[in-house]
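The structure under discussion appears below in the form of structure tokens.
Of the protein chains in this complex, all but one are displayed in their positions.
Coming up: chain A.
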Amino acid sequence: MQEKYVLQMKNIEKDYFGNKVLKSVSLSVKPGEIHALLGENGAGKSTLMNILFGMPVIHSTGGFDGEVFIDAKKVDVKSPKEAMKIGIGMVHQEFMLVPGFNLTENIKLNREITKKNLLSKISGNSLNFLDRKKMDKDARKALDTLEIGLDEWAKVAGLPVGYMQFVEIAREIDKSNVKLLVFDEPTAVLTESEADNLMKSMKKIAASGIAILFITHRLDEVIKAADNVTVLRDGELVATRKKEDTNVLDLAELMVGRKIKVTNKLEDDKKNRKDHESILSIKNFRVNMPGEAVKGIELEVKKGEILGIGGLAGQGKVGIANGIMGIYESTGEVRLRGENLKLNNTREALKSGLAFVSEDRRGVGLLLDSSIEENIVVTTMQIKNEFLNRFGFFDQIDSKSIRSHGLKMIKDLDIRCTGPTQLTRRLSGGNQQKVCIARALTLEPDVLFVSEPTRGIDIGAKKLVLDLLVKLNKELGMTIVMTSSELAELRAVCDRIAIISEGKVEGILEPSARDRDFGLMMAGEYRKMYSKEAL
């Protein structure tokens, strides 16, 4: 049992304001080992790493419980700087490089090798000259370890993305005391061949005795590179496996598996829907939304269904609704009831019977300093000229109808407030969300897009919002397209779930489909795997 570990984290627990995000998680990494940390968004991977690096966000929210050992010595890391001193290095997802500096300068930034000169003898070390020769030599060595043919005097600006990643890594391994390197989703921005190169380099680094902690949600990379895998789900340690004992399918299941039961939907309901006509058909649809780019989606939305759109963050699921509503630039073909929908025109989209509840509730969804009733009617007023009294060519808002509609919505959706004139800023998250939904419903849309309806609201309110969506769908026959990062919630309310990976539809599943299929699709492995089987 007395094996030598470079890093041990024992029974780590962390809560943010009473909301437990890590429950008794333990993790051990041996020297020279590549250890993968696998999990969905929100599984607790980043929180665990924040704890390891002593990020201020941890300490400002009340610290954490549990113990961290480095080389079997208990440590209490208070800041990222301390973590660096102990010998933990981080390769960031976004590159922290100075574009105008060359490779050597970037690799040696703030750790420059210097030599004395006349001036610095008088005024102190900060005026020392750089010992460029020695620095270049060190940089060369680090680059050679990674087997990159780049010249150490090349400027970082203009390097391909893949190489920047390697410069980051070179900087970390150049640090003489580094024992443990953390790679935070390093392959997210790399092409396949670059990713392969990275894997090779990682193995080489590991062979030199440095341990690697590899955060990812790409299953094939785990199998390819890692020695051991730790899977997190909802802040809990699900399993720690040796590579030899596991495979992609097993990992997919571990990553996604839920205890929540699929409810709400009647089987015959579903059968009826099968032959329903399609109300919205999307072809070769691309959206230029930063961070959530959609790269050619084909999707049919059937009349009267709740279609779920799931997938990991950054894969483009959020971009779909935003693109159709004309909020971000889009191209492709969208047909609503068989007619072509004008793209990049929000007004047109709203007029033709679409409505949208944004994922950014406070930033986009609400006028925080306006009353509830104003929030509810404002879009309909602008689009359909309702709630207005006309006097010749001048119009005035119709306070009476606004009030009565506001009261009706408050009653129908059970918005908890002091009255229709309360400012939406003062409402709780769940009630704010209901106001957003009320605003969309006032438009009486044929298709309602709802993005992340339960983000940032507490569990009780979550259920209310989801029940509301189901009710709207059942009673009014409203077609709902719901985008959510929470698979469990999609599986609870949707008729079909489309999983988006890398800006494309990876596949469409029934809510009752196997966990492993969901996991594979989210990781973008489903097609690869099944096309292989087909061969």
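The criterion applied here is as follows: a residue touches a chain if its C-beta (ideal position, glycine included) is under 8 Å from a C-beta of that chain, and two chains touch if they have at least 3 such contacts; residues count from 1.
Operating definition for what follows: contacts and distances are computed from a predicted model.
Missing chain, UniProt name from the options "Monosaccharide ABC transporter membrane protein (CUT2 family)", "PTS system IID component (Man family)", "MacB-like core domain-containing protein" or "4Fe-4S ferredoxin": "Monosaccharide ABC transporter membrane protein (CUT2 family)".
One of A:R111, A:K283, A:R347 or A:K400 touches the chain omitted from the figure, and that residue is A:R347.
From the options A:L366, A:L466, A:M482 or A:L520, the residue with contact to the chain not on display is A:L366. In the complete assembly, the contact with the undisplayed chain comes from A:S358, out of A:S46, A:N106, A:Q315 or A:S358.
Screening A:N385, A:T418 or A:S512 against the full complex identifies A:N385 as the residue touching the chain left out. Across the interface with the omitted chain, chain A contributes residues 325, 327, 346-347, 349-351, 356, 358, 360, 363-370, 374, 378-379, 381-383, 385, 388, 394-397.
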